[in-house]
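Just one protein chain is left out here, and the rest sit where they should.
Take a look at subunit A:
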Amino acid sequence: MILIAVISLGVIGAIGALLLYAASKKFEVYEDPRIAQVQEALPGANCGGCGYPGCSGFAGACVKADTLDGLLCPVGGAPTMAKVASILGKEAASAEPMVAVVRCNGTCSVRPRNNQYDGSQSCAIASTLYGGETGCSFGCLGYGDCVNVCTFDAIHINIETGLPEVDEEKCTSCGACVKACPKNIIELRKKGPKSRRIYVSCVNKDKGAVARKACTNACIGCGKCEKECPFEAITVTNNLAYIDYTKCRLCRKCVAVCPTGAIHELNFPPRKEAATDTKTGADKPTPAPKTEKTPVTKEVAAPQEKVKEKTN
């Protein structure tokens, strides 16, 4: 009896194995082995910053593409792309490293609250309900939707200022925070040589007087920077200045003329006394020398300093 059972099961098993073997040969799907190799080289964060659904999607796109132009893993950056290029025998596209920039400097002390929000602590929900707790309906709400979506622990709310700060060492410019911000405050900008960059830290499109009343750090659209810029990098539209980072040559002239301090410079060495405009000298102190020692500092180093000295 036992023998019959063993034999019959064995035969059934053998037939099944043959069928499976035949099927696997007949319906074999060829997958480019390079996709797996490329995926191996990628960070595996599946952040979607490249615009593809996860790392495997991006690997597939890299293998399929004729050139690597326009394909960039923002997390791994140039070294990862070089690795990918060597696997595929293609030329790696050179890409400027980018970083997330929070374009609001309406700290608690300069942007007074005129109402209190007690709803869900989510920027997306608050913005469907109303303009926010301050007179500026464009500025940061401060409930941290950007913090919640960041997979790299690179953005945090500073309790003192109420604004998010980007840790540029950790930021991979995946753009998740840019998408999460309902106010479109966060922008990916060129990291710049030695992390030096200049940007307008405000998105308020109200008229100057209204903006200024709501927040003393707001861009009032006066256009001084636009006139001052020798490279035509600054445009003022809808009462708001914007610096095109592809044209900006980091001369810092706009920073000196900005009457509200809405234009921020980061990680620059201190200016010489002569270079500082005497008119704005009181309002706009020279950045502290600590930026020189540590070229990579946290995003907010400059604004925080300004606030402190203004309130003194």
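By definition in this document, contacts are C-beta pairs under 8 Å (C-beta built on N, C-alpha and C of every residue); 3 or more make two chains touch, one makes a residue touch a chain; residues count from 1.
Criterion: contacts and distances are computed from a predicted model.
A.B. asks: Suppose you had to identify the omitted chain by its UniProt name; would it be "Hydrogenase maturation factor HypA", "Ion-translocating oxidoreductase complex subunit C", "Macrolide ABC transporter ATP-binding protein" or "ATP synthase F1 subcomplex epsilon subunit"?
C.D. replies: Hidden chain, UniProt protein name: "Ion-translocating oxidoreductase complex subunit C".
A.B. asks: Can you tell me which of A:Gly44, A:Gly70 or A:Gly119 touches the chain that was removed from the display?
C.D. replies: Once the missing chain is taken into account, the touching residue is A:Gly119.
A.B. asks: Using the document's definition of touch, tell me which of A:Gln37, A:Ser109 or A:Ser137 contacts the absent chain.
C.D. replies: That would be A:Ser137, which touches the missing chain.
A.B. asks: Per the definition of touch given earlier, which of A:Val6, A:Leu20, A:Ala36 or A:Leu129 contacts the omitted chain?
C.D. replies: Of these options, the touching residue for the absent chain is A:Leu129.
A.B. asks: Since one chain has been left out of the picture, which residues of subunit A touch it in the full complex?
C.D. replies: 114-115, 118-120, 124-125, 128-132, 137, 206-207, 210
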